[in-house]
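Shown next, in structure tokens, is the structure this report addresses.
A single protein chain has been omitted; all remaining protein chains appear in their positions.
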Amino acid sequence: MNEAQLRTLFEQIREGAVDIDQALTRVRHMPFEDLGFAKVDHHRALRHGMPEVIFGLGKATEEIVGIAGALLERSPNVLITRVTPESALAVLERFPEGEHFPRARALRFWRDRTVQGRGKITVVCAGTSDIPVAQEARITVEVMGNEVEEIHDIGVAGIHRLMSNRERLAGSKVVIVCAGMEGALPSAVGGMVPCPVIAVPTSIGYGASFHGLAALLGMLNSCSSNVTVVNIDNGFGAGYVASLINRP
Amino acid sequence: MNEAQLRTLFEQIREGAVDIDQALTRVRHMPFEDLGFAKVDHHRALRHGMPEVIFGLGKATEEIVGIAGALLERSPNVLITRVTPESALAVLERFPEGEHFPRARALRFWRDRTVQGRGKITVVCAGTSDIPVAQEARITVEVMGNEVEEIHDIGVAGIHRLMSNRERLAGSKVVIVCAGMEGALPSAVGGMVPCPVIAVPTSIGYGASFHGLAALLGMLNSCSSNVTVVNIDNGFGAGYVASLINRP
Amino acid sequence: MNEAQLRTLFEQIREGAVDIDQALTRVRHMPFEDLGFAKVDHHRALRHGMPEVIFGLGKATEEIVGIAGALLERSPNVLITRVTPESALAVLERFPEGEHFPRARALRFWRDRTVQGRGKITVVCAGTSDIPVAQEARITVEVMGNEVEEIHDIGVAGIHRLMSNRERLAGSKVVIVCAGMEGALPSAVGGMVPCPVIAVPTSIGYGASFHGLAALLGMLNSCSSNVTVVNIDNGFGAGYVASLINRP
Amino acid sequence: MNEAQLRTLFEQIREGAVDIDQALTRVRHMPFEDLGFAKVDHHRALRHGMPEVIFGLGKATEEIVGIAGALLERSPNVLITRVTPESALAVLERFPEGEHFPRARALRFWRDRTVQGRGKITVVCAGTSDIPVAQEARITVEVMGNEVEEIHDIGVAGIHRLMSNRERLAGSKVVIVCAGMEGALPSAVGGMVPCPVIAVPTSIGYGASFHGLAALLGMLNSCSSNVTVVNIDNGFGAGYVASLINRP
Amino acid sequence: MNEAQLRTLFEQIREGAVDIDQALTRVRHMPFEDLGFAKVDHHRALRHGMPEVIFGLGKATEEIVGIAGALLERSPNVLITRVTPESALAVLERFPEGEHFPRARALRFWRDRTVQGRGKITVVCAGTSDIPVAQEARITVEVMGNEVEEIHDIGVAGIHRLMSNRERLAGSKVVIVCAGMEGALPSAVGGMVPCPVIAVPTSIGYGASFHGLAALLGMLNSCSSNVTVVNIDNGFGAGYVASLINRP
Amino acid sequence: MNEAQLRTLFEQIREGAVDIDQALTRVRHMPFEDLGFAKVDHHRALRHGMPEVIFGLGKATEEIVGIAGALLERSPNVLITRVTPESALAVLERFPEGEHFPRARALRFWRDRTVQGRGKITVVCAGTSDIPVAQEARITVEVMGNEVEEIHDIGVAGIHRLMSNRERLAGSKVVIVCAGMEGALPSAVGGMVPCPVIAVPTSIGYGASFHGLAALLGMLNSCSSNVTVVNIDNGFGAGYVASLINRP
Amino acid sequence: MNEAQLRTLFEQIREGAVDIDQALTRVRHMPFEDLGFAKVDHHRALRHGMPEVIFGLGKATEEIVGIAGALLERSPNVLITRVTPESALAVLERFPEGEHFPRARALRFWRDRTVQGRGKITVVCAGTSDIPVAQEARITVEVMGNEVEEIHDIGVAGIHRLMSNRERLAGSKVVIVCAGMEGALPSAVGGMVPCPVIAVPTSIGYGASFHGLAALLGMLNSCSSNVTVVNIDNGFGAGYVASLINRP
Partner (left out) sequence: MNEAQLRTLFEQIREGAVDIDQALTRVRHMPFEDLGFAKVDHHRALRHGMPEVIFGLGKATEEIVGIAGALLERSPNVLITRVTPESALAVLERFPEGEHFPRARALRFWRDRTVQGRGKITVVCAGTSDIPVAQEARITVEVMGNEVEEIHDIGVAGIHRLMSNRERLAGSKVVIVCAGMEGALPSAVGGMVPCPVIAVPTSIGYGASFHGLAALLGMLNSCSSNVTVVNIDNGFGAGYVASLINRP
């Protein structure tokens, strides 16, 4: 949508050909700014009501610094995922107010800390090795304005641990479950809570785990009907959807 | 939890050792009835606040009739999925008020039609061949107390069709997208709506679609962050989670 | 080992060159009889102390009848697995004392019912659709001289069901767990019992279950250390090993 | 199970509502201690009658040292698997009585050397490259109180080597067979012994071995009925189950 | 190479520009006859010194009858593989001297029975279910002018059976080994004979055999260096190469 | 784009706000007609300058008849692919001028036979079993206004056959190569022609062909740089792209 | 074809036995020069009318320098793909007029910059991480004599970005689309343009992208009929075929 069309739209509004609701809907899908190497979409936050996110994988340090600068000017909260230590350092040098989470490979600018969610989001991980993925989910959930609770190291092989957390789980609006190896935990949690469960397979394991494939297949075949699945190690995606679900 | 424990629990309540909220939480995980071949769990509906569901795959006709009978006595709404025509007929003979959806392989008893959801759930399918899966999702969403809208046959190869449905999509609380072949539609829809998108890969396709694997992988790798995925052809699961998300 | 060598062996025994224990060990690996199409190994039972077993897959009816006849002359107990209804009928016509289990595709001659095991073997299945595989395991375990208990339909999505069977499970010498879909049950059971668990993935499921692959991978990656795995749908193999484990 | 419940249980015992056997069964599933990053389960040893085990993969050095310290206070024998050289060193600095096995990536504290097994466990490996996995199995079997015998480098391509070990194999209560490449050895050994065989596929090989997949599939399809399988390179799991089988 | 070029070639020979050896080499790669739907290559037999072969898979009955007629006019021996019963019948009606092998799906015209091989080719199969593939290999080997010996039902799980056939195997010029399931037999046979072993994976098995994939991978990773592999169920290919190896 | 917008557009044209070229571009992406079960896009032909195509897979007979009727009213040429014999019959009953190609599963209405291509398109198939796929490609190429030549049964194992067709191949504007099994023919043809080669893997083969996967992978890895690939058995897609390439 | 045959051919031309057109066709397939380690085919450029290309993967630096030298003597334009920085440096030292593109791993000698194509080729990439592959395509398209336009960072999740480029896309003769993750962009672009689309899956992604497999499968199953596919990350191949399509 170019300037001419925008003018047309506003003229149409003035002329009454387009009412306010329709105009808003259209504006949702409108402009983005061209940085040369990447089209920064300043309206995406407006569209989803969410902070801006930079997916760091495969981007050069100078690209990330450039995009971060553009976003920080207009958005209170910015999250950079899959960022290398070098890129994180370079961004922090220019914008020192960010928090760096090296195990989760994330860099977060969390300036607006208003809580917007309807209830609590719980992030569960099956083993201590799954913590970095759970941490990515938690960081995302927080920066998107939600109250979070984390529960670590409760696998299906120790059902009594699971049972002892029953009440904390049952009080959640959404539960995110991160698990590698056989990926069985989301099914067990799913049977214990009356809310949606977002399953995150992790690449933790060896041999026939095939870098998370075993966990992924297990979760897709869950016998608990309240389970949906995101990509292997995609803690961010799980946190993002959980936040959308938790919005009023 | 056996009778003795139940009595203990009630005694503890009477004695004040357990208050009402805790007691409710425990009751949520309590009893089920033994039919010999299958443990019918009458509290599941209570736990999730949902109708009862029978997963028909691999169950004999007499088993399905038996379980259906037990459930219909206590639950207003019952859904039977993946039911063969023979089993559906046998159930309908005994309980004629059910609706049979042969293409979706579903049988539905929808006696309590109260709407409970916060908003509209939209079910989208990419091609006419994906309709049976979309129908399973729709049936589920309805029986669980939601308002539904269906949009058929809008693939990514015809973006103008997609754009012309923008406003209908944007007004949804959740969108379910069923697509086979390359499974690209959830990403495109995901970029257009500010709500969660549940992607259902279908087994429609041939050759390198590998019975839905191509669509499944495509959806798991979606560049839209608001997409989660369920198993191939699992319209029911998508409808179930969408209903949970849509609850107040 | 031909006749001459056998004579040599006996001569060596008589001459004291070979003592009784060594001779027995050798005899364990000795002769088999040639039926033309299949070498019937009459010493296998003696070697493993087990009934004779015919693997029916891909064998013609007349072959099965022939082998069954040869085995029934020398072994009290004979088990035929993966037998077609036609072949089962043909065998029963000639040897009417057999029991036919059509869902488990098994035919059993159980003439010597002596119990030889050290304790109870428990066979668990996750869903009613897994019963045929569980039945194959049970039939095997019984014909091999063990006491069996069966528990049906206790999946990880209903942990309270699992917990309510805790005491029955804990009293077992071996537990066999049959599960399809995500195959999570063996991990959960494994964490509840102090004995070996044999996991049998079943081909029950659809879509990304890939005919039992998801369950198989899940079980191989179990976080419970007491779990070993057999081939998809191999109830017989699980029963066979469980019987060996249960022997004094 | 929290303190209150424990008190309740003891009160119930005192009141005769629960007898000693039931109480013991429940205690088996009871408490664990929270170290912040990992829930150390001090009753697992009691439950399975086994030493404590730390799965080192993906755990930070300080985590491993912390958990090791907690376990060594209460359990005579502790095994750390998949430990990096750095973590091993750090643990040994604090607790110098451990033995380090760098090729098997294991660290063992073997203070109680009582033999508890019914008989001998034999660990076989197909090639010299499979020795690290076999060593992990051996270390596990020993620390769990069993007599072990090891046989190296006897592949199916040299059947005479196999035959010459026939008597050593035949005297075992359980045999663990580690093999990479085509993974055929468990079948051959399985046909020679009347006891359970636990097959461990190793990742040794190249090209179409696909990091142990070829061996894994071969073992799952074994024509010897006494074979069960664990994950690729899972020497520990094989040793653990073998020890359970060998217990009186 | 068209007529004009052929004339040129002959003229070049007459003129001495091309000598006889070169001319023969060229003629080897020359003409074929066009039947419309298939180019029948009458020189292939001359090139490889072999009977003509029709690969029946996916060919219509009339096509097979047509090609068979063309070949039978010029070649004494003709083999049709993967032929349906209907097509076989149709060919036999027109050319009644053929032999039909329904289990091996082959039809053979064996009019010239001269033995041309250097020695004996042995065809081994692991189980009775592998016999059809072994039969296809045998039929091929015979029609190509070789002496054959067949050994059935000697798997690696019964090594004594294998050992008792050691001398028959050792006297072979080539050994063909057909095996499904774990496909371990070629390695064991390979270690016992000083000649090439051609391994034929069969699709016999279930579950994780994945229609012969497990056997195929096992054979490709054989630790016996004298093993090469052909496609799953390709008894014909194995017989063909064995015959080439056995030629003087 | 609805009627109102269309009117707006025409008004804008009349007022000079939009010139003719822009208007045409917009019209290309404009309307489609709603049949209830499928959105028939009457402008697609105009957009691509191509006949209308119905993808028959998974569509009910009445759906196909309905869509065909709508399309035949406005488009001279219509192609129905992957049509069942029943649906084909039903369409022909209503619209008898169609040609039915049962092996290619296609139904064609070819009323406008104008040749529009720049040159000849050649369709090559490796074996007679690949003919149905080649036929689908040919039918498509013809109905899209191109001159076609077909060459059957020239595999890489008979290079002299390939060489003898060198001149026919070299005169093509595009070559379509259909091949199953190892899928090597496109590479060989690619090295012989100076034009684009479209490779169509077919599902012909057995065992390790994995229903066309082997051919597909081979073609994707072609060492001839002028080769691109379409889905397994997708003769239509190859013909469609070849026609686009051949347009002036 | 050796010297003698070449002389024969020229003699045949002189004698009128071969006319000029036939002679040209033959010369197309004629000689190549032997460098010892690689057969440099100087006629390939003549055959395809294209610059010379060296595939650098797995070639030693001295090999690349040697081949480059031989080609640069006879061909104005030379492209080296998949070249390591070391090899690129070594070539540039000897032949300094080359341009090095490190991210695209390419080295280009572009001495003849004549434009030969019929129209514009557009290269599109879905994300900034796909730029190196897009760059390889662009370099190829340019050196082969075509006008190029590049469009970066327009994924399906932001359809408005795609729509805003509609007119630039619609004016192309061929479009190359590079995309990783779910690989959905070629379908969307395919629906917007009336020309061939060449899809290049990239290895960008993580988890279930399986190094580009998800994108590859998605593209092969595209519902846009004008899409063909090349190997993962094969920007060169896409550029090569696009250039052939664009030739008059």
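Some observations on this one:
Residue numbering begins at 1 within each chain, and the chains themselves are lettered A, B, C, D, E, F and G in the order written.
The rule is short, and it goes like this: a contact is a pair of C-beta atoms (placed from the backbone, for glycine too) under 8 Å apart; a residue touches a chain by one contact, two chains touch by 3 or more.
For clarity, every value in this text was computed on a predicted model and none was experimentally measured.
Touching the chain that is not shown, out of F:53, F:174, F:188 or F:245: F:188 (per the contact rule at the top). On the side of subunit D, touch with the chain left out of the figure occurs at residues 127-129, 131, 152-154, 158-161, 163-164, 204, 206-209.
In the full complex, subunit F contacts the hidden chain through residues 126-127, 155-159, 162-163, 181-184, 187-188, 190-192, 205, 207-210, 213-215, 217-224. In the full complex, subunit E touches the hidden chain at residues 22, 25, 28-29, 47-49, 53, 166-167, 170, 192, 194-196, 198, 216, 220-221, 225-232, 236-238, 240-241, 244-245.
In this section, only the chains that are shown with their structure count from here on.
If each chain is reduced to the centroid of its CA atoms, subunit D and subunit G end up 54 Å from each other.
Here the CA centre of subunit B is 48 Å from the CA centre of subunit G. One finds 42 Å separating the Cα centroids of subunit A and subunit F. Residue positions of subunit A with contacts to 2 or more other chains are 29, 127, 158-159, 163, 192, 207-209, 213, 216, 220-221, 231-232.
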